[in-house]
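Please find one structure pasted underneath; my questions will follow.
As you look at this complex, bear in mind that one protein chain is not there, while each of the others sits in place.
And then chain A:
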Amino acid sequence: MESSALRIGSYSLLSRLIMGTGGITDLSALEKALVQSGTTLTTVAMRRYTPETKTSVFSMLERLGIDVLPNTAGCYTVKDTVLTAELAREALETDLIKVEVIADERTLLPDVIETLEATEQLADRGFTPLVYTSDDPAVALRLEQAGAAAVMPLGAPIGTGLGILNPHNIELICSRAAVPVVLDAGIGAASQAALAIELGCSAVLVASAVTRAQDPTAMAEAMRLAVEAGLHSARAGRIPKREHALASSPAAGIINPLEDLT
C-alpha cells in the first residue's frame, strides 16, 4: 500500500515519521539514524551562533535532502516565540515552524494560553504553524481555529518514553480535527508509534526515542516500520471491540459437544 503525501498547509510531507535531532552528540550516528528512518522532515532548534555549533546540522540535513522544521524550543512567551520563528524563517528560508511554548523547565509541558496566542500571531504573519500542545481535545480545536496547520498533542511529557498516556483523548482529537494531527513527544518504543497512527494520527514525531536508544539506527528503522504498520492497520479496518469471546472455529462438529457431558 502506498502511503500518499500528507498536506500540512501547502507543504507536502512524504514520510509520516518526523524526526528530531537533539539528544545525540555523535553527528555521524545521527546521520545514519536519520537515513534509516526514511524521514523527510526533521526538527532543529535556533540558538546563538558559536564557532563550535557552526551550521553543521543544517548543512547535514541539506546534504541529505531532508527539509528542516525549526522549533521554538526554550520559549516561554508569545514575544520570544514570534521572534524565534521570524529568525528561523530568515535563517532557514522556510515558513514551517514547530510552535513550542513551554510552561516550566521541570515538566516541559506546553503553556496552552501562550501557545494559542503565538499560533494566531504566527498564522497572521504567514507561517505554517505545527503546534505542540497538550492532549486536550478542546485546546486542539481552538488551535486549529487560531490557524494551526497541524496540531501536535503530546503522548506523554517530552523525553519520558511513557508512550500515549491518554489514547482516548488522542483518538478524540483525531476524530474531530480538520487539520493533520501529529503525535509529538512521549514515544519510547516502536509499538507506541504504531498505536498513534492507529488512533488516527497522520504522522509521528520522534526524537529521544531514537537518539537516546542504545542503537539509534536500529530504533530508527523500527520506528519507520511501525509507522508503516500503523498506516496499514488503520486503513485495514480493525474489528470492533467486544465484551466476550467470539470463536473463530466452527461450533458444529465438535467431537465432544458440551451437552453430552452433562
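The criterion applied here is as follows: a contact is a pair of C-beta atoms (placed from the backbone, for glycine too) under 8 Å apart; a residue touches a chain by one contact, two chains touch by 3 or more; residues count from 1.
Criterion: contacts and distances are computed from a predicted model.
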{"item": "Chain excluded from display, named as in UniProt, from \"ABC transporter ATP-binding protein\", \"Thiazole synthase\", \"Sulfur carrier protein ThiS\" or \"Lipid-transfer protein\"", "value": "\"Sulfur carrier protein ThiS\""}
{"item": "Residue touching the undisplayed chain, where the options are A:33, A:73, A:164 or A:196", "value": "A:73"}
{"item": "Hidden partner chain, touching residue among A:13, A:46 or A:209", "value": "A:46"}
{"item": "Chain A, residues in touch with the chain not shown (by the definition above)", "value": "20-24, 30, 43-51, 53-55, 57-59, 62, 68-71, 73, 83, 86-93, 98, 100, 205, 207"}
